Structure formats: structure tokens, C-alpha cells
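Please read the structure below before turning to the comments.
Note that one protein chain of the assembly has been removed; the remaining protein chains are unaltered in position.
Right after this comes chain A.
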Amino acid sequence: MTQQPLAGYAPTPPAARMENHGSHILKVAMASGQDVYARTGSMISYEGFVQYEPNPPAVRQQAAQWLTGEGAPLMRCHGDGLLYLADYGAEVVVVHLADDSVSVNGTNLLAFDAHLQFGVERVKGLAKLAGQGLFNVTVAGTGWVALTSRGTPVVVDCGRGEDETYVDPDALVAWSTRLKVKGKRSFKASALIGRGSGEAFQLGFSGQGFVVVQPSEDSADRLRVRG
């Protein structure tokens, strides 16, 4: 069989701890002692000796209130080798934190270094948002984080003027933790924004920082379906 047509898809040797293979696959260079938290069910293949520990205690504590509490949607991966992760064809964005922190929408987090500090929190003031609250994970420290986005995302600077930035919560991927977040309901008669829900709300960001937004209002958590 000739492999010529497929030749372009061979992996490159790893040049960084986490990197993209194409735009939809994340490649993690694993080494013992350097574990990674990844979304449960996101592994698509691995080379070498990699083990998975679902529902690790450290995460369980943090994520006790993650949605319904049916178990944390993170697994701890350890071992040596190459690990490939993906989330149903979503675009993968690899980010390196240098003593920095970022808040990521729970469904848009794919993987991060286990030595980073992270916390699961509910966005304040929006408890009833979408009926389930908006959960996000704050990751801080120095290390690698991989995000997913349905479609090519856009990074928008806040604080360019005095205007606040308003985002459809379903399209929100991540934002810098320095920003102040507040919910906004535009509930004028017949003001209908948002996905057919009839509820009109956006998240307003103010301060200096950036917001990452995906070009889709599809925030369904595909990995969760597998349980």
C-alpha cells in the first residue's frame, strides 16, 4: 500500500511539552513526574507507556461542585510517551502560562499540566444562568494549558476604551482573570438575543485583559456524554 497521500500527516518530533498536530489534535510529550490533567474521554491515541487515573482525589475535591457532581470530568495521565488528545474536532489552542493565570470555560478546557494550580468556580452573580450556572476553571502558575474552541477563535482586548465588552456566554472560551465579570440581562420587551431561549443575557467584562471567543454558540459538552 502506498502511504504517499497520507505522508503529510506524520507527527513531527515533539518540540514542546504540548503542541498542535494540525489544528484539531493536541500532542503532549509525557514524561514521568510530569503529569497532565486531561478531560475524561479526550484521549484519541498514545504511544509509549501512559496510564490514566480517572477521578483523581485532588480533582475530586476541587470539582466537588462541578455541575451535578457525578465525578470530575478530568483524568490524571502519567507515564512516558506521546499522548494525543482531541475533543470532537474542536480546534485546539495551546497556551503557555508564565506565572500567569487564565479562566477557562469548563467545557473548553482540554488539558493542563498537573503542577498548575487550578480551581473550579462558579461565575458570581449569574447563578441562574442557563439554568445550570456557568462553571469555569481558573488555572494559574507556569506551565501549559490546552483549550478547545468550536471554530477559529478570536482574542479581543478589553479596556481599549471605556466601553465594556459583552459576550454571549455560550461562545465564551477563556478570559484573563484580571477582568471583572458581571452578568447583564438585556430584558427589554422583545429584546431577544441568545439561542432561542428568550432569555437575554451576556457577560460583561471590564478592566484590562483579553477575552477569547469562539465562533459558535454550541457549548454542549460532548465529552460528558460518554460518562
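Operating definition for what follows: contacts are C-beta pairs under 8 Å (C-beta built on N, C-alpha and C of every residue); 3 or more make two chains touch, one makes a residue touch a chain; residues count from 1.
In this text, contacts and distances are computed from a predicted model.
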Undisplayed chain, where the name is taken from the UniProt record, one of "Branched-chain amino acid ABC transporter permease", "SURF1-like protein", "Transcriptional regulator, AsnC family" or "TerD family protein": "TerD family protein"
Chain not shown, touching residues in chain A: 3-4, 6-23, 29-34, 47-49, 80-82, 93-100, 102, 142-144, 150-158, 160-161, 163-168, 171, 176, 186, 188, 190-196, 200, 202, 210-218
